[in-house]
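This part shows chain A:
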Amino acid sequence: MEMLIKIAHNYYYMVAILLFVIGMHTMLTHSNLIKKVIAMNIMDTSVFLMFVATGYTYGGAAPIVTAPANEVLYVNPLPGSLMLTGIVVAVSITAYALSLVVKIYRYYGTVDYDEICLIRSRE
Partner candidate 1 sequence: MDEATAITVILVVIFFPIIMTPILMSVSDRSEKLRDILAVVTSAITFLLVLTLYPFVVRGGIVQHTFFEILPNLEISIRLDVLSFSLTAIASFIWLLSTIYSIDYMAKEHGGSRYYPVLMFTLGSCLGIFLAGDFFTLFVFFELMSLISYILVVHEETEEALKAGYKYLVMTIIGGLALFFGIIITFELGGTVSFGVGSIIEEGTLIAFLAFMCFLIGFGMKAGMFPLHVWLPDAHPVAPSPASALLSGVMLKTGAYGLFRVIFNAFSIEVMQTNNWDIVLGVLAVITILLGSAVALTQNDLKRRLAYSSVGMMGYVLLGLSVLNENAIIGAVFHIFCHAIMKSCLFLAAGAIIWKTGKRTISELGSIGREMPFTMACFSIAALAMIGIPPLSGFLSKWTLGLGALDANATFYVIVLLISSLLNALYYLPIIVPAFFEMVGDEEQGHALKLSVQDVPPKMLAPMIILAIFTVIFGLSPINVPFDLSQMTSDFLLKGGWF
Partner candidate 2 sequence: MEDQIVRITSRLVTPFIQVYGIYVILHGHLSPGGGFSGGAIFGASLVLVALSFNLEVGAKQISHTTASVLESGGALGFVVTGLVGVAVGANFLANRGAGFPLGEAGELFSAGAIFIITAFLGVKVASTIVTLFYNIIEGEEKSGDAH
């Protein structure tokens, strides 16, 4: 029971880790290369969720200064701003991976890793 309460208190983290595991599992077990790329994105996004959740303060407002010197409880802006960078990096990796997939398809006529291995072993 105590465990459950602990989990309930930290449910953002738990979901983030669950998503991470789902993403990683999909990425490593599926042989379709595009599926791998999508799974990689899910994995990355889950980490971002985790980060943003660490910065969240219960009841905190978004860290936008609208008027100076009023006492509003802000959430921690740092994880959010860091995750911006993270998202951009993830997108660029996705784009690069996809261009590789397209080129691989041009050579092998398939985007399935098992089939590619089969083709290579036949050579």
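A few comments on the model shown:
One rule holds in what follows: a residue touches a chain if its C-beta (ideal position, glycine included) is under 8 Å from a C-beta of that chain, and two chains touch if they have at least 3 such contacts; residues count from 1.
Behind the choice of candidates: all candidates are chains of the complex that A comes from, given by their letters.
Predicted model only: the values in this text are computed from it and were never measured.
Touch between chain A and the candidates 1 or 2 in this complex is found for 2 only. Interface residues of chain A, counted against candidate 2 in their complex, comprise 62, 64-65, 68, 84-85, 87-88, 91-92, 95-96, 98-99, 102-103, 105-106.
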